[in-house]
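Removed from the display is one protein chain of the complex; every other protein chain stays in position.
In order of appearance the chains are A and B, and numbering begins at 1 in each one.
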Amino acid sequence: MKIQYWLNGKVENDEIAPGQMLYDLLRKKGCYSVKCGCETTACGLCTVWLEEKPVLSCAVLAARIDGKHVTTLEGLQGEAQKFARYMGQEGSDQCGFCNPGFVMNVLAMVRELGNPTEEEIKEYLAGNLCRCTGYVSHMRVLKQYLTEKGKGMRL
Amino acid sequence: MNIVHYIKAKSLEEAWQLNQKRSAVILGGCCWLRMSPRRTLATAIDLTGLGLDEIHETEEAFYIGAMVPLRQLETSDSLEVFTQGAMKESLRHIVGTQFRNLATVGGSIWGRFGFSDVLTLFLALDAEVDLYKGGRVPLSVFAEQKADTDILKGVYLPKKKRQTAYASLRLNATDFPVLACAVSRTADGVSCSVGARPMRAQVRCLPAGTGMTPDDADRAAKEVADSLSFEDNMRASRVYRHDMATVLCRRLFLQTAGEGRK
Partner (left out) sequence: MREINRVVMKKDALQLVTGKPAYTEDLAPEGCLIVKALRSPHARAVVRHVDTKAALAVPGIECVLTAEDVPKTRFTIAGQTYPELSPYDRLILDTQIRYVGDPVALVAGRDAACVDKAMRMIKVEYDVQEPLLDFHQAVDNPIIVHPEEDWNPRVPVGGDNKRNIIAQAEEDWGDVDAAFQKADVVIDRTYHTKQVQQSMMETFRAYTYLDEFGRLVIVSSTQVPFHVRRIVATALEIPKSKIRVIKPRIGGGFGAKQTVVMECYPALITLRTGKRAYMVYTREEAMTVSSPRHEADVHVRLGASRDGMIQVISVESLWNGGAYGDHSPTTVTLSGHKSIPLYNRFSAFRFRYTAVYTNTIAAGAYRGYGATQGIFALESAVNELADTLHMDPGALRLQNIVQQGETMPAYFNETALSCNLGECLKRVQSMIDWEHVYPRQVLPNGKIRAAGLALAMQGSSISNVDVASATIKVNDDGFYTLSIGATDMGTGCDTILAQIAAECLDCSVDEIVTRGVDTDTSPYDSGSYASSTTYLTGMAVVKTCRSLIEKMKEKAARMLEHADASELEFTGDAVVDPASGRKVTRQELGNAAMITNDIALEATETHYSPTSPPPFMAAVAVVDVDPETGHIDLVDYAAVVDCGTVINPALARVQTEGGLVQGIGMTLMENVQFDSNGRIQNNSFMQYRIPGRMDIGSIRVEFAPSYEPNGPFGAKSIGEIVINTPAPAIAEAVYQATGLRFTELPITAEKVYMGLKSKK
C-alpha cells in the first residue's frame, strides 16, 4: 500500500507492506538514530515523534502515519547538538545506544511540561531505559539544561 | 506485524461488517497486538478518523472515545478533578509516556486484560461501555464476557459526586501490577475493585459509608479480599495477592473517607 507523510519536514511517498512497523520503515529511510532495544515496547530506544508527540516507533504501524508528520532525531540536529554538550560534559552519554530515544523524549518533555519537578521529569522519562548510567547523571544534565534554557525546575 | 489487509474504516458500519469475519481485528494502539509477531491478521481494521479519539463532558457523564490514548486520560484536568487524582495514579506507572501516547482506552477495556489498571479503575467508577451494536452495557457485565465481534465505541463515566482513590503494587515502578485496587465512594455506595489477581479485575459494591473508620475499613477490606479468588504467577503468589488486597483496600477506604486526596 502507498502512504504519504512528512519525515522531518519533507514530504515522502512510500510503498509499504500493511504490517510494516514505523521503526523498520525509518531504518530503511536511513534514520539510523532510531534504535531497537527490546521488541516488547519496554525500552524507549525507538522513540520518535508522531504529530509532535513521542511514541514508540516499534509499535506504530507505518500505515497509520499516512498524512501525518514524523520527526526523528535526524530532524532535530540543532537542538540535539546543544543537548549533547550537556550530556558529554557529564559523561552521561556512555555507550550511546539509548541516547537518541532519550533525547527525543527529553525534547518532547521540554515542549510539553512548563517547569517540571524532579519527580515529574522521572515520570515523563520513565519509559526510557538505560543500563550504563544508572540515570543519576541524566538528572544533573537536565537540571543544567533546563536552567540554562530559562525553564528551570521546581524543586 | 503480519497483516494481509489493512483497512482504515470510513464508518463504524463498515468496520463492523469487516469485523464479522474471523481473523479480522480492530486495532487499538497496537502496543499489545505487536507482541505476537507471528500471528497473522487477515484484516486489520483501523478506527482512526471516526472521531473516537475525544473526551466529551456532559452534565451527565464523561464520554471517552475508544481511540483516546491513555496519555490523554492522564493529562485531562477534568478527569483529574473528577477522580481526585486516581486517574493519573492508575496510569502513570504504565511503561512510559511514549507507550501511553499509543495505547488506547478501547484497547485496554476491550482486551479485558488481567493486568489492566484502566479496567480496575473504571470498574470502581461504575463505567459503562458503549458498543456499536450492543449499546450501553455496565462495564462490570462487559468485563465478565468474552470478546465477540461487536465494536467498542467508547466508555461512559457517569458523573456523580464521588471520592476515588487508586493504588497498586509493582516489582518496579513501570512493571505490570502485582495487584491493583480502586475504591470509589458515592452517597449511594462504595465500589471496590481489585485487578491483577492476576486475573481480570472484579468489583464489589458495598453499602454507603463502608470503611469510614480504621476498624471498619479493615473488616471490609478483609471481606472484599476473601470474596475474590487469587492465583500465583511469576510476579507473586496467591497468598501475597490476597493479603495485599486487604492492605490496599483498607488504605483506599480510609483515603476516600477523608476529604479529597491525602
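Basically, a residue touches a chain if its C-beta (ideal position, glycine included) is under 8 Å from a C-beta of that chain, and two chains touch if they have at least 3 such contacts.
Computed from a prediction, not measured in an experiment: that's the story for all the values here.
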Touching the absent chain when the full complex is considered, from A:L45, A:A59, A:A108 or A:L146: A:L45
Answer key for A:L113, A:L129 or A:M153 versus the chain not shown reads A:L129
Touching residues on chain B - with respect to the absent chain: 38, 169, 171-176, 178, 234, 236-237, 239-240, 243-244, 247-248
What is the set of chain A residues that contact the non-displayed chain in the whole complex? 32-35, 37-43, 45, 72-74, 77, 80-81, 83-85, 87-100, 103, 122-123, 125-138
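Here, only the chains that are shown with their structure count from here on.
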For the pair chain A and chain B, the C-alpha centroid-to-centroid distance in angstrom is 28
In their complex, what parts of chain A are in touch with chain B? 1, 17-19, 21, 39-42, 44, 47, 50, 53-56, 58-61, 63-64, 66, 105, 108-109, 123-128
Please name which positions on chain B make contact with chain A in the complex. 1-6, 8, 27, 29-31, 34-35, 37, 41, 44, 46, 48, 71, 92, 95-99, 101-102, 173-174
